[in-house]
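These notes are about the structure you will find just below.
In this view, the complex is presented without one of its protein chains, the others remaining in place.
For reference, chains read A, B and C in written order, and residue numbers begin at 1 within each chain.
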Amino acid sequence: MSARIGVVTFPGTLDDRDAARAVRIAGGEPVELWHGDDDIKGVDAVILPGGFSYGDYLRCGAISRFAPVMNSIIDGAKGGLPVLGICNGFQILVESHLLPGALMRNESRHFICRDQKLRIENADSMWTRDYFTNQEIVVPLKNGEGNYFADPSTLDMLEGEGRVVARYLDVNPNGSARDIAGIRNERGNVVGLMPHPEHAVESLTGPTTEGLPFFTSVLTSLVSA
Amino acid sequence: MARVVVDVMLKPEILDPQGRAVQGALGRLGLSGVADVRQGKQFVIQVDGDLSGDRLALMHKLAEELLSNPVIENYSLTVEADA
Amino acid sequence: MARVVVDVMLKPEILDPQGRAVQGALGRLGLSGVADVRQGKQFVIQVDGDLSGDRLALMHKLAEELLSNPVIENYSLTVEADA
Partner (left out) sequence: MTDTVAAAQAHPEAPQPFAELGLKPDEYERIREILGRRPTSSELAMYSVMWSEHCSYKSSKVHLRQFGEKAPKTDALLVGIGENAGVVDIGDGWAVTFKVESHNHPSYVEPYQGAATGVGGIVRDIISMGARPLAVMDPLRFGPLDAPDTRRVLPGIVSGIGGYGNCLGLPNIGGEVVFDPTYLGNPLVNALCVGSMRHEDIHLASAKGVGNLVVLYGARTGGDGIGGVSVLASETFDADGPAKRPSVQVGDPFMEKLLIEATLEVLHAGLVEGIQDLGGAGISCATSELASNGDGGMHVWLDRVLLRDKTLSPEEILMSESQERMCAIVTPAKLDEFMSLIKKWDVEAVVIGEVNASGRLTVDWHGEQIVDVPPRSVAHDGPIYERPFHRPSWQDALQADTPDSLPRPTDGEQLRATLINLIGAPNLASKAWITDQYDRYVLGNTVLAQPEDAGMIRVDETTGRGVAISTDCNGRYAKLDPYNGARLALAESYRNVSVAGAKPLAVTNCLNFGSPEDPEVMWQFSEACRGLADGCLELGVPVTGGNVSFYNQTGDTAILPTPVVGVLAVIDNVDKRTPMAWSAEGQVVYVLGDTRDEFAGSEWAHHVHGHLGGLPPVVDLQRERVLSEVLVTASSAGIVAAAHDISDGGIAITLTEMAMKSGIGVKAAVPADLDPFVFCFAESTGRAIAVVTPAHEAAFVASCAAAGLPATRLGETGGDAVEITGQFSAPIVELRRSHEATIPAIFAN
């Protein structure tokens, strides 16, 4: 039986269908989760997809963090449940304090959509183990507030503990501190990522298929767990 | 040295989706009786020297035309002389 | 009825690209001596009844945890009793 991966829909979530498709292509079974419901249906892992939950009106992710489903996800994450937050999902994870730092307005003050080169810095998380360290990939990036910020000591800590998961190459699209594109928690089950690997799982619609290993990684992790 | 604070708010008759979203969230998080929320911008501007006469007039003009959009927003401006 | 104003500003040590852009524009439009500009948010909240005690404490908590992000922002809150 394939692993059941929950994909959460908040009001204003946009990339939930894409995330579910990526799970399916990777060989998992996507399970729809609803923001207003604290039941996470016994899923083996959770994806918080991209979008503009609550219109991103206050601060991205600030309102969603308080949704009933997040209580269960925060509890689960603390107990080792794999959680991947993509873009808006990453913003929700930092607002929930499952990951340190904050995501601010892009330095250019524009929304930006581009095919972005990344280096996978750490293949040691539940969501990156199917990559090799230093692997270079290209996946879409699209955000208005993807400018990662943390104070210098937090940044040093993240670097020192190998918790920077992915870094921007060639171009830093949003002004992120130390070109950071994604980070993980200490245990490696929670990963936040600004770029969109779920848009790079089919050669027909993506610039590459190099986003797929994020989704196979968690399946591998669950089997070996 | 002067410190200028410009508050920019949507005109009352204009829809404020941001304020609405905040109003909903405050209610869900247990604050009862929230009748209205409006979200605006605040600019805090440090200006060298004395801000009066023509320069103050220019500051007002820029608050109206640059910092706010008179089609949908109102602004208010206060000057605090500073140390 | 109470009127609560919450101002949220990026912490001083954090780069504010919007403020910088405004600073540049003010200069280009002829305002000399602009030493610094910071851009923040302002929330104007109308609350029914009296805002004190537990409700005021909750308002403060929400200003800190919902309306601002303590990692990057500071807030200030003032309550004006209203007619």
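In the analysis below, a contact is a pair of C-beta atoms (placed from the backbone, for glycine too) under 8 Å apart; a residue touches a chain by one contact, two chains touch by 3 or more.
This structure is a prediction, so every number in the text was calculated from the model and none was measured.
Peer 1: Of the residues listed, A:Asn71, A:Asn134 or A:Thr205, which one is in contact with the missing chain?
Peer 2: Selected residue, touching the omitted chain: A:Thr205.
Peer 1: Could you pull out which residues of chain B are in touch with the chain that's been left out?
Peer 2: Touch with the absent chain occurs at residues 10-11, 13-17, 20-21, 24, 69-72.
Peer 1: Identify the residues of chain A touching the omitted chain, counting contacts across the whole complex.
Peer 2: Touch set of chain A with respect to the missing chain: 11-12, 14-15, 17-18, 21, 50-52, 54-57, 110-114, 140, 142, 144, 196, 198-199, 202, 204-206.
Just so we're on the same page, only the chains that are shown with their structure count from here on.
Peer 1: When the C-alpha atoms of chain A and chain C are each averaged to a single point, how far apart are the two points in Å?
Peer 2: Distance between chain centres: 30 Å.
Peer 1: Rounded to the nearest whole Å, what is the centre-to-centre distance of chain B and chain C, using the mean of the C-alpha atoms as each centre?
Peer 2: That pair's centroid distance is 9 Å.
Peer 1: Take the average of all CA coordinates in chain A, do the same for chain B, and state the distance between these two points in whole angstrom.
Peer 2: Here the centre of chain B sits 35 Å away from the centre of chain A.
Peer 1: Could you pull out the residues of chain A that touch at least 2 other chains?
Peer 2: In chain A, 58, 62-63, 66 touch at least two other chains.
Peer 1: Return the residues of chain B touching two or more other chains; collapse runs of consecutive numbers into ranges.
Peer 2: Residues 22, 25, 29, 39.
Peer 1: Enumerate the contact residues on chain C facing chain A in the complex.
Peer 2: It is residues 14, 17-18, 21, 66-67, 69, 71-72 of chain C that touch chain A.
Peer 1: Help me check something: in the complex, which residues belonging to chain B touch chain C?
Peer 2: The contact residues of chain B facing chain C are 1, 7, 9, 19, 22, 25-26, 29-49, 55, 58-59, 62, 66-67.
Peer 1: Quick one: which bits of chain B touch chain A in the complex? Just the residue numbers, please.
Peer 2: 17-18, 21-22, 24-25, 28-29, 39
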